[in-house]
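All remarks here apply to the structure that follows.
Every protein chain but one is kept in place in this view of the complex.
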Amino acid sequence: MLTGKIEKNQLLADDIFEMEIKYSNLSAKPGQFINVVCDGKLLPRPISVCQSKKESFVLVYKVVGEGTKWLSKRIKGSEIRFSPPLGRGFNLDIKNKKIAILGGGMGIAPILSVAQALDKADVFLGYNNDEFLHDKFPNKIYKSFASKGETVIDRFVNSKVGKSYDYVIACGPEGMLKALQQVCKEKNIPGQISIEQHMACGVGACLVCNCQTKHGYKLVCSDGPVFPIEEVVFND
Amino acid sequence: MLTGKIEKNQLLADDIFEMEIKYSNLSAKPGQFINVVCDGKLLPRPISVCQSKKESFVLVYKVVGEGTKWLSKRIKGSEIRFSPPLGRGFNLDIKNKKIAILGGGMGIAPILSVAQALDKADVFLGYNNDEFLHDKFPNKIYKSFASKGETVIDRFVNSKVGKSYDYVIACGPEGMLKALQQVCKEKNIPGQISIEQHMACGVGACLVCNCQTKHGYKLVCSDGPVFPIEEVVFND
Amino acid sequence: MTNLATNFAGLKLKNPVTVGSGTYGFGSEYKRFYNPNILGAITSKGMTLNEKEGNPPGRSIETPSGMLNCVGLQNPGVEFFAKEHLPKLKEDGCTVFANVAGKDVDEYVEIVRFLDSTEVDAIEVNLSCPNVAEGGIAFGTDPKVVEEVTRKTVAVTSKPIIIKLTPNVADIVSIAQAAQNGGAHGISLINTLLGMSIDTKKRRPVLSNTFGGLSGPAIKPVALRMVYQVYPHIDIPIIGMGGIVNSQDALEFIMAGAQMVAVGTGNFVNPLACQEIIEGLEMYLEENDIEDINQLVGIAHK
Partner (left out) sequence: MTNLATNFAGLKLKNPVTVGSGTYGFGSEYKRFYNPNILGAITSKGMTLNEKEGNPPGRSIETPSGMLNCVGLQNPGVEFFAKEHLPKLKEDGCTVFANVAGKDVDEYVEIVRFLDSTEVDAIEVNLSCPNVAEGGIAFGTDPKVVEEVTRKTVAVTSKPIIIKLTPNVADIVSIAQAAQNGGAHGISLINTLLGMSIDTKKRRPVLSNTFGGLSGPAIKPVALRMVYQVYPHIDIPIIGMGGIVNSQDALEFIMAGAQMVAVGTGNFVNPLACQEIIEGLEMYLEENDIEDINQLVGIAHK
């Protein structure tokens, strides 16, 4: 495990925190995650690397259980332990495409660095209520708010521009990805999505993090977490 | 469980910390303990109340495992949860006696408030190395240092004055209490000692904290932790 | 208005929460925290016919998310209980389950016969205590013996008999069925798992009895599995226990098929655990618009 020092750990929005960790050259690719050790919990927690800088990196996480609650209470200066970057990130070798990048809820964190790398792409951000991270995107942004009755998929589909995209990159809750997959299937749009599954080893050794794909089970930690959108088979 | 706020948590000596907790009228009697909740550990940790003031109380504890390590990392202002005072404290209704109060190592913490109540008594403090709490005692003090080859029992026995005591009150490691019991038996001196045992409920319900006495098993949490020195039967 | 009241083996209880035998003494120890009569029932510590001294010191050690104990059935004997503790409990308005253990079938029968003439509301027969060489483990692992003890104890009392089983078996379902065949009115699942710990400094077992019973959240998955496995195979109600410390845990057991739940080690973790669990169950019903907690029993099977 690697060790870094917390430089910042602040509330961004409802229960959502941004943590900056001092550590040189983590060199995570967009879409990769790290396994974060949370005291008192047995297994480390997978969290996407939101920003990977030269001397530090940033995690954005939501408090949903005891591990993330513990994280949220770490103060500046304390040490934190984590794995090297894990998983396959997004393939950014997408040329001559009109790309839409969609992030829903916590799914906004993993797509920030993708959007920064693909700054010509349009970005659709779906919030529940409070917005966060929106000011970090260099792209053209379309926001939607579930609290106002509009999901990010609604926004994407309803947007006139929506019709002209020929590639999507997305991360968000399963319902959102499933809806997007349906839309893309109808319009024959390819793309990549990042999905979640409970993990243990994080490196492809224990086989607990499988997901159903058209080509049989794959491992979210090592074959993913990013998969071609058409490949993932969601539950009904 | 009760909740208090940490006012102070500072290193006193090697691995030994003093924690002051803001809480009104805990009203612990000398020798009583509280069960302190340590995050990440299942069972609360029994710690003697070292000082019980009107608006706060003080614990003095040594870091020996994960629970006490967690305690030592709590910062000023954070909350801490604990039980009401538990166990029977020392019986201070000792009239016309020439009393020696002996504390060895962490056993110095529980006897401070006894010594303050019985300020005519002489106090023998046995340290390993670094001294702590010695400046809080209003009594005449005799110190000894194991690192210099003298135990508190050596000091007590060797002290000329020692011969004239007719009552002892003591707390410390089992070896010390056993040696003291031997001395007291020979000289026919009565007294009270406070002993330790692993606990679970802390209130006399689960029966895991028994100790051997001349009158059969007794419970350290509810019959003790203070027992007549002649009553406890130590292991060989 | 939501309903926490439940019917267990013919007894009307104000809620489905009791305590694990041996973790709550005879009730008085927890009075400083709340009035024990808020519980659906109080389960007494395990009692034998005559007073028992139990094991020497070195009776417990904490383990990851659990604890080991080898109290060894220390108790004042069933007569003392009936004279000293029971009247107080009844005065306070408690429903009382008396937990009993014997060294042989005869002792079980004799204790139950004795308790039949007292005011206890039900008798929980512990066929599982792993600590005492003469009793304990053997009884609860053989379906024939389980059926025999059940049949003989049921025969000498008009009070409900609850058979408490050991989890240290390969097939808990057949054991539970044996209890039902013997005429049991309910089943308690589970007692502690047999475990041990070694002091690497002394290079010796930590517990005075070498082995002890493992309890607490560590064993919850095993306990829950057993309740879930047994539920579809018997018609008598189950008291589920093993690692319950909050109302979410209690709900898991209820959904797995427990008609009642018992809080054991949870009382040590938080002396208010039982009270908070009762409140938590009430809140859950309200928030989820469920009228009666009994609608949730076994719902995870559907």
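Think of it as A, B and C in the order they're written, each chain with its own count starting at 1.
In this section, contacts are C-beta pairs under 8 Å (C-beta built on N, C-alpha and C of every residue); 3 or more make two chains touch, one makes a residue touch a chain.
Computed from a predicted structure; not experimentally measured.
Participant: Using the contact definition given at the top, list the shown chains touched by the missing chain.
Facilitator: When the full complex is considered, the omitted chain touches A, C.
Participant: Among C:Gly77, C:Gly183 or C:Pro205, single out the residue that touches the unshown chain.
Facilitator: Within the whole complex, the residue contacting the unshown chain is C:Pro205.
Participant: Decide which residue listed in C:Gly72, C:Gly102, C:Pro217 or C:Pro237 touches the omitted chain of the complex.
Facilitator: Of the candidates C:Gly72, C:Gly102, C:Pro217 or C:Pro237, C:Pro217 is in touch with the missing chain.
Participant: Sort through C:Leu194, C:Ile239 or C:Ile293 and give me the one touching the missing partner chain.
Facilitator: Checking the options C:Leu194, C:Ile239 or C:Ile293, the one contacting the hidden chain is C:Leu194.
Participant: List every residue of chain A that touches the chain not included in the displayed model.
Facilitator: Residues touching the hidden chain, for chain A, are 1, 41-44, 83-84, 197-212, 216-217, 222.
Participant: Can you list, in ascending order, the chain C residues touching the missing chain?
Facilitator: So the residues of chain C touching the missing chain come out as 63-66, 68, 137, 141, 168-171, 193-198, 200, 203-205, 210-212, 214, 216-222, 224-225, 228, 243, 248, 251-252, 255-256, 296, 299-300, 302.
The rule is simple: only the chains that are shown with their structure count from here on.
Participant: What chain is the most remote from chain B, judged by the mean position of CA atoms in each chain?
Facilitator: A
Participant: When the C-alpha atoms of chain B and chain C are each averaged to a single point, how far apart are the two points in Å?
Facilitator: Roughly 36 Å, centre to centre.
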